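Left out: one protein chain. Kept in place: all the others.
Moving on to chain A:
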Amino acid sequence: MAALNLNVLTENAVRLGARLQETLSEQTRDLSLRASGSAYLDNPEEKVKNIRKQLDSNSDREKLEAMKRLLALVSKGRNVSEFFAQVVKNVASHNLEIRKLVYIYLLRYAEQEPDLALLSINTFQKDLSDPNPLIRAMALRVLSGIQVPMIGSIVMLAIKKCAADISPYVRKAAALAIPKLYHLDSTHQPELIKIISTLLKDQSPLSLGSVAIAFEAVCPTRLDLLHQHYRRLCRTLIDMDEWGQVDLINLLIRYARVMLPRPIPATAAGSSLSFDVDSDLKLLITSAEPLLQSNNPAVVLAVARVIYYLAPQNELPKIVPPLLRLLHVSPEVERIVLTNLAITSSALTDVLAKSYIAFLVRADDPQRVKKDKVRLLRAVVNPENYPSLLREFICYADDADDELVADSIQAIGYIARVIPESTQQCLTALMSFIQSKHDVIVANAVLVLKSLVQIRLQQQQDAIAYGALPSTFSPLEIISRLARRLDEIRHPKARACVMWLVGQYAASSAAPDNSNGLTHAGPEGIAPWAPDVLRKTAKSFTQEAPAVKLQIITLAAKLLVLSPADRTIGLLNRYVFSLARYDLNYDVRDRGRMLSALLAGVAPNVLGDSDDMHEDVGGVVLRREQVRLVLFEGKSSAAEEPAATNGTLHSPFAHDDHGRFGSLAAVTGKWAGSDNYLPDWLEEGTESSLRDTEADVPQPPVLTAQSSAARSISSNSARPTPIVLTPTGGGASPAGSFSRQQEGAKAAYMDLDRFYEDTEETEETEESESEESEEDDGDDDGSHQAESSGEESDSDEDESEVEHLQGTAR
């Protein structure tokens, strides 16, 4: 070989010398080292015109230069299809370099100029027999690229010819041409299927991946064709190229879901340690599993899909370390893998909890990554690791990224809810946030505190036995602290929130012991700090945001109901209500009018003296107890809605996890076509003897030994590449397998109850987890479900009040 090279070199050198002498005089400027490159890119117009002449010239050099110019124009985005005719002529050139460039050009423009391409179709057909496999493949690619239905049968012939080629590379090109022809003219389907099933027998691993693509495109439902090849495909998986592995794995997953029985726990008692796994399914899993060590992240995720969707529960943890490894590959890969991990987080909580340190958020992570990491950290909170996670979240609250701040403060609230013993620490942290100088931190902390307070009060009501309530942070203590810090809380939502809390619980503080709680049946009186809040806010009423104004008047009304005799409160009320009546915002005016009408019976002298409104309106005047009921009971039990059910609204996928793991839809959160849809298991798979081939019968599938053997063969010896068609047992009879399939389906029907039980079990747990995490992203506070379907808790409150009002009035 070296000698050969040398010969060629010397020969080249000689010719070079001769050539150089000829051309040096005219070409000296081209001899700069950049000559082959950007010189072509600045094409003056006259040179463009020249191209045509150059293409027609006799000199290879001229032609080559013309072709390069053309490609340069292509890369500039210019349409050069006008030269098509001249270029096509050169397709038979003896110079390989020119030919390759011509084919590149043709691949681009054959579809735009089908008529011209048709003229040269003979050349392409001739090239299908070229000794160089590269040219054969190129010719086929161009042929299949010409989108003219008329030549469908010619392409068909070409594909047939190439499918039997000796070079696996050409066979691969043939497989890739199949979907294009099918797209062009679907009447060829039967023949194409025949070719596909021939190609499936291919011994070379190179083309199998492309065959899988062709299969998915042409006959995705004919999984029965795979019976005979299934085991061999599984075993050759490891020897294929990485892209083929991904494509084939996706096909095999679908096959397994449709044709193989699902793994069921071996013992009915439900000890989840051992599973009955069909041997064919096991074959797929065990032959895919080593590929978790692949260099290619797409392969790793595909294998993870195999295990996630096919393997029995107890094998799921295997996918975690490889996925965690991917987090370090590149930022893009990290972002996608995190999203996928979040999907698995419900099934794999325990495993992920052990390696939560992989999800610690770095200050320089991209936004999406931060969000997903917090989601994952939330998902793995458990009684063992909560102290360190809490520390992390507290740390993130200082981040410069507002979204991360919000997420992590909400996560603290979440910890406080799910881990009762952590409540004290969480509250301490949240209270300290309120003193922060940054609005975002304060606002989020207040929102979370509000929901916590409500839950706590609810719990108090539910079970007084909760005797061990920490005295420093009893809910009312929190409210009073919040009230005291009102001046520093500037975020409108947070301010509104605090005021609502003050108003709602102003009464109960006088009688904390009397805690059949929210009915406020305790003795009269108002917490000492409540009127002061009203005083302060009344002063600043005009500068407040509308949401805050609404709460100020609500607060005023509530205090008045609680203590109608108090003169100061009366005066404050009068002041606030008159401001509200002339406010610019009609919501505020509305609310003011409604509340003053409500209060007409409570303290007529306070609100009514300047006005005769309620007399005009007529209708029922409510007694104080009624008003009180309306104002305070509007949504008392709102806080304790279970956080689970609502999340479905956010994710259209929550109900069916058919192939969501590892899909584009999971990443963009939008529908992306249903290609990745995974069917549910059949209750009983198809007969395994279907998959027996003659080669299989003597040797049971001892997979590990075999695939390693296959691999060592493939790499050690110079393997003869020509196709050896394995004698397969006379071809699968589709009819037979079809009836079997139906039987399987029938069996599933007969046992429908169990079938549903099974699926529901697994799916439910998954849902609730993912929902919880998603739902909290959107809502201002996690627990506050019923009232906070959107963001404006106030307006909802409003509605419920109105409803109550109507109810009582009638």
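Simple rule for what comes next: a contact is a pair of C-beta atoms (placed from the backbone, for glycine too) under 8 Å apart; a residue touches a chain by one contact, two chains touch by 3 or more; residues count from 1.
Throughout what follows, contacts and distances are computed from a predicted model.
Peer 1: Name the omitted chain as UniProt records it, choosing among "NADPH oxidase 1", "GPI transamidase component PIG-T", "Small ribosomal subunit protein mS25" or "Clathrin adaptor mu subunit".
Peer 2: Not shown, but named in UniProt as "Clathrin adaptor mu subunit".
Peer 1: Give the residue, chosen from A:Ala92, A:Leu119, A:Met150 or A:Cys395, that touches the chain omitted from the document.
Peer 2: Considering all chains, including the one not shown, the answer is A:Cys395.
Peer 1: Specify the residue from the set A:Val88, A:Ala302, A:Leu476 or A:Ala506 that touches the hidden chain.
Peer 2: Of these options, the touching residue for the absent chain is A:Ala302.
Peer 1: Which of A:Ala85, A:Leu134, A:Ile154 or A:Ile264 touches the chain that is not shown?
Peer 2: Candidates A:Ala85, A:Leu134, A:Ile154 or A:Ile264; residue touching the omitted chain: A:Leu134.
Peer 1: If I consider the whole complex, including the chain that's not displayed, which of A:Leu199, A:Ile213, A:Val561 or A:Leu682 touches that chain?
Peer 2: A:Ile213
Peer 1: Touching the left-out chain: which of A:Glu113, A:Asp185 or A:Asp247?
Peer 2: A:Asp247
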